[in-house]
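Heads up, this is only part of the complex; the chains shown haven't been moved.
Think of it as A, B and C in the order they're written, each chain with its own count starting at 1.
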Amino acid sequence: MTTLDPKTTDTADSAMSSRSTGTKATRAIGIAATFAMGWLVLFGLVLSPADVNQGESVRLLYIHVPTIWVAYLSFVVTAVASGMYLFTKKHSLGWDRLAGASAEIGVAFVGLTLLVGAMWGRLTWGVFWQWDARLTTTALLFVTYIGYLAVRRLGGSHEQRAKRSAVVGLLSVLLIPLVHWSVVIWRSLHQTASVLDTDGNIDMDGTMLFTLFIGVIAFSLLYLWLVMHRTRALAMEDMLEDRGLDIALAERRAEGGTR
Amino acid sequence: MPPDADAVVDLHDVVATLGQFPALSGATMRVETGEIVLLRGPNGAGKTTLLRLCAGLVPVVRGTALVLGHDLSVDRDRVRSHVGLLGHQNGLYADLTVIENVRFWAATVGATDAEVASAMERMGVADRLASVSVSKLSAGQKRRTALAGLVARRARLWLLDEPHAGLDQRARDDLDNTLREAAAAGATVLVASHELDRAESLATRMVDIVAGRAESGGSR
Amino acid sequence: MSVARTAWLIARKDLRIEWKSRVITNQVVPFAGVTMVIFGFALDANTDVLELVAPGLVWLATMFSLLLLVQRNFSVEADDGALDAMRVAGVDARGIFFGKVIGLALQLLVLEVLLLFAAVVLYGETIRLDGAVLLVTTMISATCGLAAVGTLYGGLAAGSKGRETLLPLLTLPAVAPVLIGATRAVESALGTGVAELSDGWQWVSLLTVFAVAFGVGGSLAFGPLIDE
């Protein structure tokens, strides 16, 4: 947590002077993520076999599934950070910025899932979109977090933003179980849980499973790298806004007399 | 700064923003129990913002604001029920009658029917008007109804934003008398107004608001 | 004042305003009614299809009406600054929340009964006696969920100018699960298609969980949300 919650926020100048959101830790994670991506490309495109039913298009799985899982992860992080903001005594804005950064990345990842899923659907089902429970709930998840980001941009003080968005962040996360179990709840066309299904049995080709595993690692590292940078960037934005307030204050005080 | 039991309002270098705009740019002001303070200043100086801040509607961005002994940035809620605000808007439900409106606002603080009746009497909306829907009132009649709701609420701190605007001569006198009585009974009153003749004769002290800062104008 | 008394005060006021102004009666009910008729047209008067999708359409019409109802119920508060005045008066936020939920839920319930009636008349839907309990339970739990979501986000959107645009964006995805669950439950209750009565109760429990989650969450969150 120490790396994610930028201590520098409270002392404006030290953070501004560095002019970068990178640190040693992020650089290490960035390098690791690049490596993992390389492995993913190697395994996903070359070493893993084509599927008996789906042929080559099955390779989309290695993006499709990790992205949505990482998106789940980021929304859970958003909810946890929101809770930490609301229920800890200090009400540290660091938690709020972590929540915001995580949600932004989550939205991007869900977008990727939708995109890849639609392409995959075109290849296997012949259409981009199906009126399927999982697809619909995924779309709803996407819209919900766009709403969350809109709430963050409502304006007002940082504390107001934090309080409002924390509430929405905590409520929105309830949608994730619905997306995950939608295939069970509604008779669905979409693949039911084959990796994370309830009985714990994993029935998948070994190499494919391993490739999927690499995908999850790679995208998780990417997430970690992005979220650290975004959190810091948001901290700087907040500081910049505070600076803006100083300037506006000076102008307002200089206004003096009438008009 | 230690909380001061006697100061009803104690602002120290308070900054408040509306959107990005610093409507209050460092206001320092102290009001004691029983005072009637007139806030005056040009359009856009920040009078409305100051009153809404004291009512807990506008957050404190910097500085400390104590109202009735409570720090506004910590527990606004503790302050609120003791404060009565008349803003530029009346806060009335247009589809309800005058008496239904006043009763509703009185009920939020548990005021009795007798208090409602006397408040309506005081602001001259008791007889014919009582059962008229607010949407059918003239501008001044609406303002009186809002004031009646406020009077019934028996606040410890009254915040009035241009309360005289739209009232006729008689309602103005009624209002001023009510405020004087309330102050004598231990309430504190902050009035923002551009009608200096009347407001200056009502107030015990003037504070000038200029470009978001408060400057004591000395007592009358 | 206790939360319950505040809630009662506010619900009574909302219902009285509706009783006097008849905005919902005159505006939302025709809207919902015409929706149902036009669905019929759009689906080309294909009675088989209509009967099949009727439960979905009822809830769809309810959801659109929900947006209008929420907008109306909060514009009453925001138009002349009454919501601000309530906050200043120290009215308990949970009380406001539950009061508005109750008022909204009652208005919604009346609407749903009318829509169901319209479905019977227009789409030839039939109501079975043994499904009636399920039907009523579904309607009540779904309505509570809808009212809680609507009030929560209505309060957020009512705060200040420009925020109103958030209402549909936040509300529609949040109530979509209700729409889906309630549709399935009503299908079971009416015996539409192949739906079984027993399936329905599962949906009702989902709806109830939803209503409780948003009811509790909303009552805690409402205060911070309406505070600018």
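List of remarks:
The rule is short, and it goes like this: a residue touches a chain if its C-beta (ideal position, glycine included) is under 8 Å from a C-beta of that chain, and two chains touch if they have at least 3 such contacts.
Note that the structure is a prediction, hence the values are computed from the model and not measured.
Composition notes for this entry: the full complex, per chain label, is A x1, B x2, C x2.
Here is the rule we use: only the chains that are shown with their structure count from here on.
Viewed as a network of touching protein chains, the structure reduces to a complete graph with every chain in contact with every other. Contact counts per chain pair peak at B-C.
Nearest to the overall CA centre, using the mean of each chain's CA atoms, is chain C. Chain centres here are C-alpha means, and the one lying farthest from chain C is B. If you average the Cα atoms of chain B and of chain C, the two centres end up 37 Å apart.
Between chain A and chain B the centroid-to-centroid distance comes to 47 Å (mean Cα coordinates, whole Å). The geometric centre of chain A is 31 Å away from that of chain C, both derived from CA atoms.
Chain contacts: chain A has residues 156, 160 touching two or more partner chains. In chain B, the residues that reach two or more other chains under the touch definition are 59. Chain contact summary for the complex, chain C toward chain B: residues 1, 6, 9, 13, 16-17, 20-21, 76, 79-82, 84-91, 223, 227-228.
Within the complex formed with chain C, the chain B residues making contact are 55-59, 76-77, 80-85, 87-96, 100, 104-105, 107-110, 133, 153. Across the interface of their complex, chain C is touched by residues 133, 136-137, 140-141, 143-144, 146-147, 150-151, 154, 156, 160, 163-164, 167-168, 170-172, 174-175, 178, 185-186 of chain A.
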